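All protein chains but one are shown in place.
Labels A and B are assigned to the chains in the order they are written; within every chain, residues are numbered from 1.
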Amino acid sequence: MIEVNHISKDFVAPKKYPGLKGAIKGLFSNEKITKTAVDDISFTIEKGEIVGYIGSNGAGKSTTIKMMTGILTPTRGTCTVAGINPSQNRRENAQNIGVVFGQRTQLWWDLPLSESFTILKEIYNVSDEDFKEQMEFLNRVLELQEFFDRPVRTLSLGQRMRADLGAALLHNPKVLYLDEPTIGLDLVVKDNIRKAIKEINEKYQTTVILTTHDIGDIEELCSRIIMIDEGKKIYDGSLENLKDIYGTTKTVSMEVRSPEKVKELALHLPEILGVKEEDCRVTFHKENNVLGVTFDKHKLQVPQILSAVMDVMEIKDVQIQETELAEIVKEIYRHGMTEEEG
Amino acid sequence: MNTWKRYLRLYRILITQFLKTIMQSKVDFLMGLLGFFFNQILGIAFLYLVFEQIPSLQGWTLDQLIFIYGFAQIPRGIDHLFTDNIWLVAWRLVINGDFDRYMLRPMNIFFQVIAEKLQPDALGELLVGTILVVSSLSKGIVITDALHAALFVVSIFAGAVIYTSIKLFFAALAFWIKISGPFLQVAYEMADFAKYPTEIYAKGIRFLITWVIPFAFVAYLPASFFLKTGTSAWVIGVECGIAVVFWCIAYAVFNRGTHVYESAGN
Partner (left out) sequence: MKKSLRIYLPFVSNELKRQMAYKGAFYLFILISLFGSFISYYLWMAIYGSSDQAVIGGMSRNEMVVYVFMVYVTSSIVTISISDWVSDDVVKGTVAMNLIKPIDYRFSLISRALGDMIYRFLAPGVFIWIGLEIYKVTVLGMAPVTVGGVFLYLLSCVMSFLIYVLFDFCFGMIAFFTTYIFGLQLAKDALLSFLTGQLIPISFFPEAVQRIFDFLPFSSMVYTPVMIYLGKYTGETLWFMLLRQAAWVVILYVLGSLIWKKVTKRLVVLGG
(Lines give C-alpha, C1' and ligand atoms only; values in the text may rest on other atoms or scores of the structure.)
Protein backbone atom coordinates (compact mmCIF):
# COMPACT_ATOMS: atom_id res chain seq x y z
CA MET A 1 0.00 0.00 0.00
CA ILE A 2 2.83 2.37 0.90
CA GLU A 3 6.33 2.20 -0.44
CA VAL A 4 8.98 4.55 0.82
CA ASN A 5 12.27 4.44 -1.03
CA HIS A 6 15.42 6.12 0.34
CA ILE A 7 13.48 9.23 1.19
CA SER A 8 15.25 12.30 2.61
CA LYS A 9 14.23 15.84 3.44
CA ASP A 10 16.57 18.79 3.99
CA PHE A 11 15.58 22.12 5.45
CA VAL A 12 17.63 25.23 4.87
CA ALA A 13 17.39 28.07 7.36
CA PRO A 14 19.23 31.37 7.79
CA LYS A 15 21.67 31.40 10.67
CA LYS A 16 20.53 33.30 13.76
CA TYR A 17 22.66 35.11 16.30
CA PRO A 18 21.68 35.81 19.90
CA GLY A 19 21.14 39.15 21.58
CA LEU A 20 20.84 42.74 20.38
CA LYS A 21 24.31 42.61 18.85
CA GLY A 22 23.32 39.43 17.06
CA ALA A 23 20.22 41.11 15.70
CA ILE A 24 22.36 43.84 14.17
CA LYS A 25 24.77 41.23 12.80
CA GLY A 26 21.82 39.35 11.35
CA LEU A 27 20.85 42.42 9.34
CA PHE A 28 23.96 42.02 7.25
CA SER A 29 24.65 38.30 7.37
CA ASN A 30 23.47 35.77 4.84
CA GLU A 31 24.71 32.49 6.29
CA LYS A 32 22.56 29.39 5.90
CA ILE A 33 22.32 26.12 7.79
CA THR A 34 21.10 22.88 6.21
CA LYS A 35 19.39 20.40 8.46
CA THR A 36 18.51 16.91 7.29
CA ALA A 37 15.26 16.12 9.08
CA VAL A 38 14.71 12.76 7.37
CA ASP A 39 17.79 10.88 6.25
CA ASP A 40 17.48 8.04 3.75
CA ILE A 41 14.50 6.15 5.14
CA SER A 42 12.90 3.17 3.39
CA PHE A 43 10.03 0.88 4.32
CA THR A 44 6.99 -0.87 2.88
CA ILE A 45 3.60 -1.05 4.53
CA GLU A 46 0.93 -3.56 3.48
CA LYS A 47 -2.80 -3.02 3.23
CA GLY A 48 -4.57 -3.26 6.56
CA GLU A 49 -1.48 -2.85 8.73
CA ILE A 50 -1.47 -0.56 11.74
CA VAL A 51 2.02 0.84 12.08
CA GLY A 52 3.35 2.90 14.94
CA TYR A 53 5.84 5.48 13.76
CA ILE A 54 7.78 6.54 16.82
CA GLY A 55 10.73 8.65 17.78
CA SER A 56 11.65 11.50 20.08
CA ASN A 57 10.68 15.12 19.40
CA GLY A 58 12.31 16.43 16.27
CA ALA A 59 13.32 12.94 15.13
CA GLY A 60 11.61 13.49 11.79
CA LYS A 61 8.29 11.68 12.32
CA SER A 62 6.03 14.51 11.20
CA THR A 63 8.29 15.29 8.27
CA THR A 64 7.99 11.72 7.00
CA ILE A 65 4.22 11.75 7.42
CA LYS A 66 3.99 15.07 5.62
CA MET A 67 5.92 13.63 2.69
CA MET A 68 3.55 10.66 2.52
CA THR A 69 0.53 12.97 2.56
CA GLY A 70 1.86 15.21 -0.19
CA ILE A 71 2.36 18.30 1.98
CA LEU A 72 6.12 18.15 1.57
CA THR A 73 8.08 17.17 -1.50
CA PRO A 74 11.05 14.90 -0.64
CA THR A 75 14.51 16.32 -1.29
CA ARG A 76 15.71 12.87 -2.37
CA GLY A 77 14.05 9.49 -2.83
CA THR A 78 10.48 8.63 -3.69
CA CYS A 79 7.36 7.43 -2.01
CA THR A 80 4.24 5.81 -3.41
CA VAL A 81 0.91 5.59 -1.65
CA ALA A 82 -1.66 3.25 -3.22
CA GLY A 83 0.30 3.47 -6.43
CA ILE A 84 0.35 7.26 -6.48
CA ASN A 85 3.24 9.66 -5.92
CA PRO A 86 1.77 12.11 -3.39
CA SER A 87 3.85 15.14 -4.30
CA GLN A 88 3.31 14.74 -8.04
CA ASN A 89 -0.36 13.80 -7.96
CA ARG A 90 -1.40 15.58 -4.83
CA ARG A 91 -5.12 15.67 -5.61
CA GLU A 92 -5.48 11.97 -6.48
CA ASN A 93 -3.50 11.08 -3.39
CA ALA A 94 -5.62 13.36 -1.21
CA GLN A 95 -8.70 11.44 -2.30
CA ASN A 96 -7.09 8.23 -0.99
CA ILE A 97 -5.97 9.42 2.40
CA GLY A 98 -7.36 10.74 5.64
CA VAL A 99 -5.28 12.81 8.01
CA VAL A 100 -5.60 13.82 11.65
CA PHE A 101 -3.00 16.12 13.13
CA GLY A 102 -3.56 16.13 16.87
CA GLN A 103 -2.67 19.75 17.48
CA ARG A 104 -4.42 21.21 14.48
CA THR A 105 -8.00 20.74 13.37
CA GLN A 106 -9.04 20.31 9.76
CA LEU A 107 -12.55 21.42 10.61
CA TRP A 108 -14.18 24.79 10.15
CA TRP A 109 -13.70 26.50 13.45
CA ASP A 110 -16.80 28.70 13.53
CA LEU A 111 -19.22 26.31 11.87
CA PRO A 112 -21.37 23.64 13.49
CA LEU A 113 -19.75 20.23 13.07
CA SER A 114 -22.62 19.08 10.84
CA GLU A 115 -21.81 21.84 8.34
CA SER A 116 -18.17 20.77 8.25
CA PHE A 117 -19.30 17.32 7.20
CA THR A 118 -21.57 18.77 4.52
CA ILE A 119 -18.65 20.70 3.08
CA LEU A 120 -16.34 17.69 3.27
CA LYS A 121 -18.95 15.61 1.46
CA GLU A 122 -18.67 18.03 -1.47
CA ILE A 123 -14.90 18.33 -1.30
CA TYR A 124 -14.39 14.58 -1.43
CA ASN A 125 -17.25 14.05 -3.84
CA VAL A 126 -18.99 11.52 -1.62
CA SER A 127 -22.29 10.26 -3.03
CA ASP A 128 -25.49 10.66 -1.01
CA GLU A 129 -25.78 6.92 -0.28
CA ASP A 130 -22.15 6.57 0.76
CA PHE A 131 -22.47 9.66 2.91
CA LYS A 132 -25.49 8.28 4.71
CA GLU A 133 -23.92 4.89 5.28
CA GLN A 134 -20.58 6.28 6.42
CA MET A 135 -22.21 8.80 8.75
CA GLU A 136 -24.17 6.01 10.41
CA PHE A 137 -21.02 4.02 10.92
CA LEU A 138 -19.04 7.00 12.23
CA ASN A 139 -21.86 8.02 14.54
CA ARG A 140 -21.92 4.57 16.04
CA VAL A 141 -18.16 4.28 16.48
CA LEU A 142 -17.32 7.85 17.45
CA GLU A 143 -20.65 8.99 18.94
CA LEU A 144 -20.70 12.27 17.09
CA GLN A 145 -24.43 12.95 17.62
CA GLU A 146 -24.03 14.44 21.07
CA PHE A 147 -22.20 17.47 19.66
CA PHE A 148 -23.08 17.30 15.99
CA ASP A 149 -24.82 20.69 15.92
CA ARG A 150 -22.31 22.62 17.99
CA PRO A 151 -19.67 24.95 16.52
CA VAL A 152 -16.28 23.25 16.44
CA ARG A 153 -14.66 25.90 18.60
CA THR A 154 -16.96 24.97 21.51
CA LEU A 155 -15.98 21.29 21.51
CA SER A 156 -13.78 19.79 24.18
CA LEU A 157 -10.44 18.38 23.12
CA GLY A 158 -11.72 14.82 23.21
CA GLN A 159 -14.86 15.67 21.23
CA ARG A 160 -12.81 17.58 18.72
CA MET A 161 -10.48 14.66 18.24
CA ARG A 162 -13.43 12.36 17.60
CA ALA A 163 -14.85 14.92 15.18
CA ASP A 164 -11.51 15.23 13.39
CA LEU A 165 -11.19 11.48 13.14
CA GLY A 166 -14.69 11.29 11.70
CA ALA A 167 -13.92 14.05 9.21
CA ALA A 168 -10.78 12.24 8.07
CA LEU A 169 -12.77 9.06 7.50
CA LEU A 170 -15.85 10.42 5.76
CA HIS A 171 -14.59 9.55 2.28
CA ASN A 172 -13.45 6.12 3.49
CA PRO A 173 -9.76 6.58 2.73
CA LYS A 174 -7.41 3.70 1.98
CA VAL A 175 -4.75 5.13 4.28
CA LEU A 176 -5.23 6.96 7.55
CA TYR A 177 -2.43 9.09 9.00
CA LEU A 178 -2.71 9.99 12.66
CA ASP A 179 -0.24 12.39 14.17
CA GLU A 180 -0.46 12.20 17.98
CA PRO A 181 -4.13 11.18 17.97
CA THR A 182 -4.43 10.82 21.73
CA ILE A 183 -2.29 13.72 22.91
CA GLY A 184 -3.77 15.54 25.89
CA LEU A 185 -6.79 13.24 26.19
CA ASP A 186 -7.97 11.56 29.37
CA LEU A 187 -7.83 7.78 29.73
CA VAL A 188 -11.47 7.05 28.88
CA VAL A 189 -11.39 9.12 25.71
CA LYS A 190 -8.05 7.63 24.73
CA ASP A 191 -9.56 4.20 25.06
CA ASN A 192 -12.57 5.12 22.91
CA ILE A 193 -10.37 6.60 20.20
CA ARG A 194 -8.21 3.48 20.14
CA LYS A 195 -11.26 1.23 19.91
CA ALA A 196 -12.63 3.31 17.07
CA ILE A 197 -9.35 3.11 15.15
CA LYS A 198 -9.30 -0.66 15.61
CA GLU A 199 -12.87 -1.03 14.43
CA ILE A 200 -12.31 1.06 11.33
CA ASN A 201 -9.19 -0.91 10.52
CA GLU A 202 -11.07 -4.19 10.86
CA LYS A 203 -14.13 -3.14 8.89
CA TYR A 204 -12.46 -1.47 5.89
CA GLN A 205 -8.93 -2.91 6.04
CA THR A 206 -7.79 0.72 6.31
CA THR A 207 -4.05 1.06 6.55
CA VAL A 208 -3.20 3.16 9.59
CA ILE A 209 0.04 4.95 10.35
CA LEU A 210 0.26 6.73 13.62
CA THR A 211 2.90 8.73 15.36
CA THR A 212 2.66 8.87 19.10
CA HIS A 213 4.50 9.39 22.34
CA ASP A 214 1.92 7.31 24.13
CA ILE A 215 3.20 3.78 24.65
CA GLY A 216 -0.38 2.70 25.33
CA ASP A 217 -1.36 3.57 21.76
CA ILE A 218 1.39 1.32 20.48
CA GLU A 219 0.73 -1.60 22.79
CA GLU A 220 -2.97 -1.61 22.03
CA LEU A 221 -2.98 -0.82 18.33
CA CYS A 222 0.24 -1.52 16.52
CA SER A 223 1.34 -4.87 15.17
CA ARG A 224 4.46 -3.21 13.87
CA ILE A 225 6.71 -0.34 14.87
CA ILE A 226 9.06 1.79 12.89
CA MET A 227 11.34 3.81 15.08
CA ILE A 228 13.42 6.72 13.90
CA ASP A 229 15.99 8.88 15.56
CA GLU A 230 17.66 11.98 14.17
CA GLY A 231 16.13 11.31 10.79
CA LYS A 232 17.37 7.72 10.52
CA LYS A 233 15.41 4.51 10.81
CA ILE A 234 16.70 2.59 13.82
CA TYR A 235 14.13 -0.17 14.14
CA ASP A 236 11.46 -1.78 11.99
CA GLY A 237 9.65 -4.85 13.22
CA SER A 238 7.12 -6.30 15.60
CA LEU A 239 6.54 -5.10 19.11
CA GLU A 240 7.44 -8.54 20.57
CA ASN A 241 10.69 -8.58 18.70
CA LEU A 242 11.57 -5.16 20.02
CA LYS A 243 10.90 -6.34 23.55
CA ASP A 244 13.01 -9.41 22.95
CA ILE A 245 15.97 -7.52 21.59
CA TYR A 246 16.02 -4.55 23.88
CA GLY A 247 13.97 -5.75 26.80
CA THR A 248 16.33 -8.58 27.79
CA THR A 249 16.82 -7.43 31.33
CA LYS A 250 14.85 -8.17 34.47
CA THR A 251 15.19 -6.58 37.84
CA VAL A 252 14.88 -8.33 41.21
CA SER A 253 14.34 -5.99 44.15
CA MET A 254 14.99 -7.49 47.57
CA GLU A 255 14.43 -5.93 50.95
CA VAL A 256 17.30 -7.22 53.08
CA ARG A 257 18.09 -7.35 56.80
CA SER A 258 21.82 -6.81 56.99
CA PRO A 259 22.73 -3.71 54.98
CA GLU A 260 26.28 -3.69 56.33
CA LYS A 261 27.10 -6.79 54.30
CA VAL A 262 25.72 -5.39 51.03
CA LYS A 263 28.88 -3.67 49.92
CA GLU A 264 30.91 -6.84 50.15
CA LEU A 265 28.23 -8.83 48.34
CA ALA A 266 27.77 -6.30 45.54
CA LEU A 267 31.46 -6.47 44.78
CA HIS A 268 31.52 -10.25 44.42
CA LEU A 269 28.05 -11.10 43.08
CA PRO A 270 28.94 -11.34 39.35
CA GLU A 271 31.89 -13.52 40.32
CA ILE A 272 29.72 -15.77 42.49
CA LEU A 273 27.16 -16.15 39.68
CA GLY A 274 29.84 -16.62 37.08
CA VAL A 275 28.79 -13.80 34.71
CA LYS A 276 30.33 -10.55 33.46
CA GLU A 277 29.74 -7.37 35.43
CA GLU A 278 27.54 -5.69 32.79
CA ASP A 279 25.14 -8.67 32.85
CA CYS A 280 24.41 -8.22 36.52
CA ARG A 281 24.20 -4.68 37.88
CA VAL A 282 23.62 -4.08 41.57
CA THR A 283 21.98 -1.03 43.19
CA PHE A 284 21.17 -0.34 46.81
CA HIS A 285 18.68 2.08 48.42
CA LYS A 286 19.78 2.85 51.96
CA GLU A 287 16.44 4.45 53.00
CA ASN A 288 14.44 1.25 52.70
CA ASN A 289 17.25 -1.34 52.53
CA VAL A 290 16.29 -2.47 49.04
CA LEU A 291 18.91 -4.29 47.06
CA GLY A 292 18.28 -4.27 43.31
CA VAL A 293 19.87 -6.65 40.84
CA THR A 294 19.32 -6.01 37.14
CA PHE A 295 20.38 -8.93 34.99
CA ASP A 296 20.26 -10.39 31.49
CA LYS A 297 17.40 -12.88 31.49
CA HIS A 298 19.08 -15.08 28.89
CA LYS A 299 22.08 -15.61 31.11
CA LEU A 300 20.66 -15.80 34.62
CA GLN A 301 17.54 -17.02 36.41
CA VAL A 302 15.82 -15.41 39.37
CA PRO A 303 16.37 -18.38 41.77
CA GLN A 304 20.12 -18.31 41.13
CA ILE A 305 20.29 -14.71 42.26
CA LEU A 306 18.01 -15.25 45.23
CA SER A 307 20.06 -18.18 46.53
CA ALA A 308 23.32 -16.32 46.03
CA VAL A 309 22.01 -13.41 48.09
CA MET A 310 20.37 -15.60 50.74
CA ASP A 311 23.67 -17.33 51.32
CA VAL A 312 24.94 -14.09 52.74
CA MET A 313 21.90 -12.35 54.25
CA GLU A 314 18.25 -12.70 55.09
CA ILE A 315 15.60 -11.42 52.63
CA LYS A 316 12.32 -9.92 53.89
CA ASP A 317 10.55 -9.27 50.61
CA VAL A 318 11.07 -9.83 46.86
CA GLN A 319 9.74 -8.13 43.72
CA ILE A 320 10.47 -9.00 40.09
CA GLN A 321 10.02 -6.50 37.23
CA GLU A 322 10.09 -7.03 33.48
CA THR A 323 11.40 -4.01 31.59
CA GLU A 324 8.47 -2.01 30.23
CA LEU A 325 8.21 -0.81 26.67
CA ALA A 326 8.40 2.80 27.81
CA GLU A 327 11.72 1.99 29.43
CA ILE A 328 12.97 0.31 26.28
CA VAL A 329 12.04 3.26 24.14
CA LYS A 330 13.67 5.66 26.56
CA GLU A 331 16.74 3.50 26.61
CA ILE A 332 16.96 3.49 22.83
CA TYR A 333 16.63 7.25 22.59
CA ARG A 334 19.23 7.73 25.29
CA HIS A 335 21.51 5.26 23.61
CA GLY A 336 21.17 7.05 20.30
CA MET A 337 22.06 10.32 21.92
CA THR A 338 25.09 9.05 23.77
CA GLU A 339 26.36 7.57 20.56
CA GLU A 340 26.13 11.00 18.99
CA GLU A 341 28.04 12.65 21.80
CA GLY A 342 30.76 10.03 21.73
CA MET B 1 -17.61 20.02 -17.00
CA ASN B 2 -18.61 18.07 -13.94
CA THR B 3 -15.58 19.39 -12.11
CA TRP B 4 -16.62 22.98 -12.83
CA LYS B 5 -20.08 22.34 -11.49
CA ARG B 6 -18.62 20.80 -8.39
CA TYR B 7 -16.30 23.74 -7.82
CA LEU B 8 -19.10 26.24 -8.32
CA ARG B 9 -21.35 24.41 -5.91
CA LEU B 10 -18.58 24.16 -3.38
CA TYR B 11 -17.78 27.86 -3.74
CA ARG B 12 -21.41 28.66 -3.05
CA ILE B 13 -21.46 26.45 0.04
CA LEU B 14 -18.19 27.78 1.43
CA ILE B 15 -19.08 31.41 0.85
CA THR B 16 -22.56 30.98 2.31
CA GLN B 17 -21.00 29.51 5.41
CA PHE B 18 -18.51 32.35 5.57
CA LEU B 19 -21.22 34.97 5.22
CA LYS B 20 -23.16 33.32 8.02
CA THR B 21 -20.26 33.80 10.39
CA ILE B 22 -19.80 37.40 9.19
CA MET B 23 -23.43 38.23 9.81
CA GLN B 24 -22.89 37.37 13.46
CA SER B 25 -20.70 40.47 13.72
CA LYS B 26 -22.47 43.21 11.84
CA VAL B 27 -20.64 45.94 13.73
CA ASP B 28 -17.26 44.73 12.52
CA PHE B 29 -18.58 44.55 9.00
CA LEU B 30 -19.87 48.12 9.10
CA MET B 31 -16.64 49.44 10.56
CA GLY B 32 -14.51 47.75 7.94
CA LEU B 33 -16.72 49.18 5.24
CA LEU B 34 -16.52 52.59 6.81
CA GLY B 35 -12.73 52.42 7.04
CA PHE B 36 -12.23 51.77 3.35
CA PHE B 37 -14.93 54.25 2.41
CA PHE B 38 -13.24 56.96 4.44
CA ASN B 39 -9.86 56.18 3.02
CA GLN B 40 -11.09 56.74 -0.52
CA ILE B 41 -13.25 59.77 0.18
CA LEU B 42 -10.36 61.66 1.77
CA GLY B 43 -8.35 61.20 -1.41
CA ILE B 44 -11.10 63.07 -3.20
CA ALA B 45 -11.21 65.76 -0.52
CA PHE B 46 -7.49 66.26 -1.13
CA LEU B 47 -8.13 66.87 -4.83
CA TYR B 48 -10.87 69.37 -4.00
CA LEU B 49 -8.56 71.34 -1.72
CA VAL B 50 -5.82 71.41 -4.33
CA PHE B 51 -8.15 72.52 -7.10
CA GLU B 52 -9.16 75.48 -4.92
CA GLN B 53 -5.70 76.78 -5.81
CA ILE B 54 -5.27 75.73 -9.46
CA PRO B 55 -7.62 75.54 -12.48
CA SER B 56 -6.22 72.30 -13.91
CA LEU B 57 -3.44 69.81 -13.29
CA GLN B 58 -1.25 69.48 -16.37
CA GLY B 59 -4.33 69.84 -18.51
CA TRP B 60 -6.56 67.49 -16.47
CA THR B 61 -9.69 68.93 -14.91
CA LEU B 62 -10.91 68.07 -11.43
CA ASP B 63 -13.84 66.12 -12.91
CA GLN B 64 -11.53 64.02 -15.06
CA LEU B 65 -9.22 63.25 -12.14
CA ILE B 66 -12.20 62.22 -10.05
CA PHE B 67 -13.32 59.82 -12.78
CA ILE B 68 -9.82 58.28 -12.97
CA TYR B 69 -9.72 58.02 -9.20
CA GLY B 70 -13.15 56.40 -9.06
CA PHE B 71 -12.47 54.05 -11.96
CA ALA B 72 -9.30 52.83 -10.25
CA GLN B 73 -11.32 51.72 -7.22
CA ILE B 74 -13.56 49.29 -9.09
CA PRO B 75 -11.10 46.57 -10.23
CA ARG B 76 -9.27 47.04 -6.95
CA GLY B 77 -12.51 46.53 -5.03
CA ILE B 78 -13.46 43.45 -7.04
CA ASP B 79 -10.10 41.80 -6.44
CA HIS B 80 -10.23 42.82 -2.79
CA LEU B 81 -13.70 41.34 -2.39
CA PHE B 82 -12.90 37.91 -3.84
CA THR B 83 -9.23 37.15 -3.20
CA ASP B 84 -8.42 38.84 0.09
CA ASN B 85 -7.35 35.53 1.65
CA ILE B 86 -4.18 35.66 -0.48
CA TRP B 87 -2.80 38.13 2.05
CA LEU B 88 -2.95 35.43 4.72
CA VAL B 89 -0.74 33.18 2.60
CA ALA B 90 1.86 35.93 2.50
CA TRP B 91 1.71 36.76 6.20
CA ARG B 92 0.67 33.68 8.13
CA LEU B 93 -0.49 30.46 6.52
CA VAL B 94 2.89 29.40 5.15
CA ILE B 95 5.01 30.31 8.15
CA ASN B 96 2.73 28.72 10.72
CA GLY B 97 1.95 25.65 8.65
CA ASP B 98 -1.78 26.23 8.32
CA PHE B 99 -1.30 25.93 4.59
CA ASP B 100 -1.17 22.15 5.25
CA ARG B 101 -4.94 21.93 5.13
CA TYR B 102 -5.11 23.05 1.51
CA MET B 103 -2.50 20.46 0.59
CA LEU B 104 -4.55 17.68 2.14
CA ARG B 105 -7.74 18.14 0.17
CA PRO B 106 -8.42 16.82 -3.30
CA MET B 107 -9.16 20.24 -4.76
CA ASN B 108 -7.30 22.97 -6.56
CA ILE B 109 -5.24 24.84 -4.00
CA PHE B 110 -5.76 28.36 -5.34
CA PHE B 111 -9.47 27.70 -5.38
CA GLN B 112 -9.38 26.61 -1.76
CA VAL B 113 -7.46 29.73 -0.75
CA ILE B 114 -9.86 32.21 -2.29
CA ALA B 115 -13.02 30.25 -1.53
CA GLU B 116 -12.34 30.54 2.16
CA LYS B 117 -13.19 34.21 2.41
CA LEU B 118 -15.05 37.16 0.94
CA GLN B 119 -13.90 40.55 2.13
CA PRO B 120 -16.95 42.74 2.65
CA ASP B 121 -14.67 45.70 3.49
CA ALA B 122 -14.12 45.92 -0.25
CA LEU B 123 -17.68 47.12 -0.65
CA GLY B 124 -16.38 50.46 0.69
CA GLU B 125 -14.07 50.77 -2.30
CA LEU B 126 -16.66 49.53 -4.75
CA LEU B 127 -19.18 51.98 -3.37
CA VAL B 128 -16.88 54.98 -3.70
CA GLY B 129 -15.75 53.86 -7.16
CA THR B 130 -19.28 53.37 -8.41
CA ILE B 131 -20.52 56.67 -7.01
CA LEU B 132 -17.65 58.59 -8.59
CA VAL B 133 -17.98 56.87 -11.97
CA VAL B 134 -21.75 57.23 -12.10
CA SER B 135 -21.62 60.87 -11.09
CA SER B 136 -19.04 61.42 -13.84
CA LEU B 137 -21.52 60.14 -16.44
CA SER B 138 -23.78 63.13 -15.93
CA LYS B 139 -20.90 65.57 -16.41
CA GLY B 140 -20.51 64.72 -20.10
CA ILE B 141 -16.82 63.89 -19.82
CA VAL B 142 -17.16 60.13 -20.40
CA ILE B 143 -17.86 58.44 -23.75
CA THR B 144 -20.96 56.30 -23.30
CA ASP B 145 -21.50 54.40 -26.57
CA ALA B 146 -22.03 50.62 -26.69
CA LEU B 147 -18.39 49.81 -27.55
CA HIS B 148 -17.10 51.77 -24.59
CA ALA B 149 -19.68 50.27 -22.29
CA ALA B 150 -18.67 46.74 -23.34
CA LEU B 151 -14.96 47.50 -23.05
CA PHE B 152 -15.63 49.05 -19.66
CA VAL B 153 -16.75 45.68 -18.35
CA VAL B 154 -13.82 43.90 -20.03
CA SER B 155 -11.35 46.41 -18.67
CA ILE B 156 -12.61 46.12 -15.11
CA PHE B 157 -12.43 42.35 -15.26
CA ALA B 158 -8.92 42.38 -16.73
CA GLY B 159 -7.88 44.96 -14.15
CA ALA B 160 -9.09 42.74 -11.32
CA VAL B 161 -7.13 39.82 -12.80
CA ILE B 162 -3.97 41.96 -12.90
CA TYR B 163 -4.48 42.85 -9.25
CA THR B 164 -5.00 39.21 -8.29
CA SER B 165 -1.95 38.09 -10.28
CA ILE B 166 0.33 40.62 -8.63
CA LYS B 167 -0.96 39.63 -5.21
CA LEU B 168 -0.63 35.92 -5.94
CA PHE B 169 2.90 36.29 -7.28
CA PHE B 170 4.18 38.13 -4.23
CA ALA B 171 2.25 35.97 -1.79
CA ALA B 172 3.76 32.86 -3.42
CA LEU B 173 7.23 34.11 -2.55
CA ALA B 174 6.34 33.11 1.01
CA PHE B 175 7.00 29.49 0.02
CA TRP B 176 10.66 30.40 -0.33
CA ILE B 177 11.07 33.15 2.26
CA LYS B 178 8.32 32.18 4.78
CA ILE B 179 6.82 35.66 5.13
CA SER B 180 6.34 37.67 1.97
CA GLY B 181 3.80 40.10 3.38
CA PRO B 182 6.12 43.12 3.23
CA PHE B 183 6.95 42.48 -0.44
CA LEU B 184 3.30 42.04 -1.25
CA GLN B 185 2.54 45.25 0.56
CA VAL B 186 5.16 47.17 -1.38
CA ALA B 187 3.78 45.91 -4.67
CA TYR B 188 0.20 46.50 -3.66
CA GLU B 189 0.79 50.03 -2.46
CA MET B 190 2.34 50.86 -5.83
CA ALA B 191 -1.23 50.92 -7.08
CA ASP B 192 -1.62 54.29 -5.40
CA PHE B 193 0.66 55.82 -8.01
CA ALA B 194 -1.82 54.94 -10.72
CA LYS B 195 -4.67 56.89 -9.18
CA TYR B 196 -3.23 59.99 -10.85
CA PRO B 197 -2.14 60.65 -14.44
CA THR B 198 1.21 58.93 -14.78
CA GLU B 199 2.83 61.72 -16.76
CA ILE B 200 3.36 63.66 -13.56
CA TYR B 201 6.01 61.13 -12.46
CA ALA B 202 9.67 60.77 -13.39
CA LYS B 203 10.39 58.40 -16.29
CA GLY B 204 11.68 55.56 -14.09
CA ILE B 205 8.57 55.48 -11.95
CA ARG B 206 6.34 55.72 -14.99
CA PHE B 207 8.10 52.74 -16.57
CA LEU B 208 7.86 50.76 -13.35
CA ILE B 209 4.12 51.17 -12.89
CA THR B 210 3.36 50.71 -16.58
CA TRP B 211 5.40 47.62 -17.42
CA VAL B 212 6.92 46.01 -14.31
CA ILE B 213 4.08 46.20 -11.81
CA PRO B 214 1.55 47.39 -14.34
CA PHE B 215 -0.99 49.20 -12.21
CA ALA B 216 -1.17 51.99 -14.79
CA PHE B 217 -3.04 49.49 -16.95
CA VAL B 218 -5.55 48.90 -14.20
CA ALA B 219 -6.38 52.51 -13.51
CA TYR B 220 -5.09 55.56 -15.28
CA LEU B 221 -4.57 54.20 -18.81
CA PRO B 222 -7.94 52.49 -19.36
CA ALA B 223 -9.71 55.30 -17.50
CA SER B 224 -8.32 57.83 -19.93
CA PHE B 225 -9.71 55.72 -22.78
CA PHE B 226 -13.21 56.20 -21.43
CA LEU B 227 -12.65 59.95 -21.06
CA LYS B 228 -12.87 62.09 -24.16
CA THR B 229 -9.11 62.26 -24.59
CA GLY B 230 -8.65 60.33 -27.83
CA THR B 231 -6.81 57.35 -26.29
CA SER B 232 -6.99 54.33 -28.62
CA ALA B 233 -8.98 51.18 -27.78
CA TRP B 234 -5.71 49.30 -28.04
CA VAL B 235 -5.03 50.20 -24.45
CA ILE B 236 -7.77 47.77 -23.38
CA GLY B 237 -6.25 45.10 -25.64
CA VAL B 238 -2.86 45.54 -24.03
CA GLU B 239 -4.50 45.49 -20.61
CA CYS B 240 -6.07 42.10 -21.39
CA GLY B 241 -2.75 40.80 -22.74
CA ILE B 242 -0.99 41.85 -19.56
CA ALA B 243 -3.72 40.24 -17.48
CA VAL B 244 -3.22 36.89 -19.25
CA VAL B 245 0.58 36.96 -19.10
CA PHE B 246 0.74 38.06 -15.48
CA TRP B 247 -1.82 35.49 -14.43
CA CYS B 248 0.13 32.68 -16.09
CA ILE B 249 3.39 33.75 -14.44
CA ALA B 250 1.83 34.23 -11.01
CA TYR B 251 -0.03 30.93 -11.14
CA ALA B 252 3.07 29.03 -12.27
CA VAL B 253 5.12 30.52 -9.44
CA PHE B 254 2.39 29.70 -6.95
CA ASN B 255 2.22 26.12 -8.18
CA ARG B 256 5.97 25.74 -8.01
CA GLY B 257 5.81 27.21 -4.53
CA THR B 258 3.45 24.53 -3.25
CA HIS B 259 6.18 22.00 -4.12
CA VAL B 260 8.85 23.74 -2.06
CA TYR B 261 6.42 24.38 0.81
CA GLU B 262 8.11 23.36 4.05
CA SER B 263 5.17 23.31 6.46
CA ALA B 264 5.95 24.20 10.08
CA GLY B 265 7.50 22.66 13.15
CA ASN B 266 11.03 22.17 11.94
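General remarks:
Criterion: contacts are C-beta pairs under 8 Å (C-beta built on N, C-alpha and C of every residue); 3 or more make two chains touch, one makes a residue touch a chain.
Just so we're clear, the structure is a prediction, and the values are computed from it rather than from any experiment.
The residue touching the chain not shown here, chosen from B:Leu10, B:Leu33 or B:Ile74, is B:Leu33.
When the omitted chain is restored, the residue from B:Ser56, B:Thr229 or B:Asn255 that touches it is B:Ser56.
Shown as candidates are B:Phe193, B:Phe225 or B:Phe254; the residue that touches the absent chain is B:Phe193. Looking at B:Gly70, B:Gly97, B:Gly159 or B:Gly181, the residue that reaches the missing chain in the full complex is B:Gly181. Against the chain not displayed here, chain B makes contact via residues 25, 27-28, 30-36, 38-39, 42, 45-46, 49-50, 52-58, 121, 177, 179, 181-183, 185-186, 189-190, 192-193, 196, 200-202, 205.
Just so it is clear, only the chains that are shown with their structure count from here on.
Centroids built from CA atoms put chain B at 48 Å from chain A. Listed in rising order, the residues of chain B touching chain A in the complex are 6, 9-10, 13-14, 17, 20-21, 97-98, 100-101, 103-108, 258-263, 265-266.
Residue ranges on chain A touching chain B, taken from their complex, read 11, 35, 37, 62-63, 66, 69-73, 87, 90-92, 94-95, 97, 99, 101, 104, 106, 108, 110-111, 115, 118-119, 122-125.
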